[in-house]
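Reviewing the structure listed below.
Note that this complex is displayed minus one protein chain, with the remaining chains in position.
== chain A ==
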Amino acid sequence: MPALSSTMTEGKIVSWVKSEGDVLSKGEAVVVVESDKADMDVETFYDGILAAIVVNEGESAPVGAPIGLLAETEDEIAEAKAKAAAQSSSAPATSAPKVEEPAPVAAKVEAPAPAPTVAAGPATPGKVVATPYAKKLAKQHKVDINKLAGTGPFGRITPEDVEKAAGIAPAPKANVAAPVAQAVAAPAASSPKAAASFPEIPGSHVVPFTTMQAAVSKNMLESLSVPTFRVGYPIATDALDALYEKVKPKGVTMTALLAKAAAMALVQHPVVNSTCKDGKSFTYNNSINIAVAVAINGGLITPVLQDADKLDLYLLSQKWKELVEKARAKQLQPQEYNSGTFTLSNLGMFGVDRFDAILPPGQGAIMAVGASKPTVIAGKDGFFSVKNKMLVWSCMDMCKTDASSASIFSAYPDNRYLVNVTADHRIIYGADLAAFLQTFSKIIENPESLTM
């Protein structure tokens, strides 16, 4: 980080003019740095190849710290990259990556769609034609544009094609030319699938999805292609509550307790942690990564507690706190929200006693935790009661709800909560899930093992 003024102590990278792999010549502007005074172009003093970017756009670094590595030859690029990786992993907490909007609900990178047959090809045969924005997106998401099949006019590659290949939710189209006169008359024409059967309600207005909401919508639709089923199980929580009281002063959260318990149960039932990717096979996941659904700013995101079975309660609690903070600041890295192998969803804080969750694409099962009930209600579908204290804790993690209403029902001796698990029946069968829930309930009812 160069000192751009006498008073500058640290600088923020506004944008990288060049990308990794670009060949630089002396005097070329490489990066734009925001100092305490202004944005300035920083030029390179040497010829070479920009091997690695250490400080990303939007991040800050103190004056004198390396922000990117320049390689003299191509051979040095790998070495430089390794160095850069080492540096960024030990990067100080001051870094504030802005990156893209976190894609919610375990958005998985999907394989590029098979090339549709295009009637009209480019006027110049064999030429790859991509629009300016498509090229920009491809560079940003590191998509090889030459491998894409364009679906636009004249076979050109459109931004949507690149987004599809990169597995990101398409950004809401900036401005749909919707003449006022036609807006009322032609909703059916503009979206023939859905709008046709919906009558126009006077005074309604349309708010398009944010990127995050669009991704949720896409993921939810995708879940329809998976044959799911649900199994419920009531679990007594008195022992867990007692344990929680003990570990709470040490910073352990209920989310961590539940995630840890689920992870420990998954160790014994690897099939519940598996995924069906192609409809033909089981994909057993090595890691047990517990994704936990968080409602945030009108959206939904699933920060992931990675290797929840291996980390102890204290580390998990710490990790969870960090993830929630990052989610709030929209700073989650993709692997922090899309690497889940099993999801936990908790609506207990709203007083919901039971619900069933929709299975996120790419996972085998999701667990829905309801509110505590002071009394046991036996039913065929089964449901769980969760102690209020627990729920309030969840609230504090996610919604900053007041904890004062904590122990309304604590006088009741046998608090239970009802756990409902939704699973992909192609790979997880009823007995698998039942056995898993049995193990899980044993862990919750005898929670000492959680602290080990």
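The definition used in the following text is that contacts are C-beta pairs under 8 Å (C-beta built on N, C-alpha and C of every residue); 3 or more make two chains touch, one makes a residue touch a chain; residues count from 1.
The rule we apply is simple: contacts and distances are computed from a predicted model.
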Name per UniProt, for the chain absent here [options: "Dihydrolipoyl dehydrogenase", "Metaxin-2 isoform X4", "28S ribosomal protein S11" or "Auxin-responsive protein"]: "Dihydrolipoyl dehydrogenase"
Residue of A:Lys12, A:Arg156, A:Arg354 or A:Arg416 touching the missing chain in the full complex: A:Arg156
Options A:Asp22, A:Asp41, A:Glu74 or A:Glu200, residue touching the unrepresented chain: A:Asp41
In chain A, positions touching the absent partner: 15, 29, 32, 37-39, 41, 120, 122-124, 127, 129, 131-133, 135-136, 152-154, 156, 159, 172-181, 205-208, 210
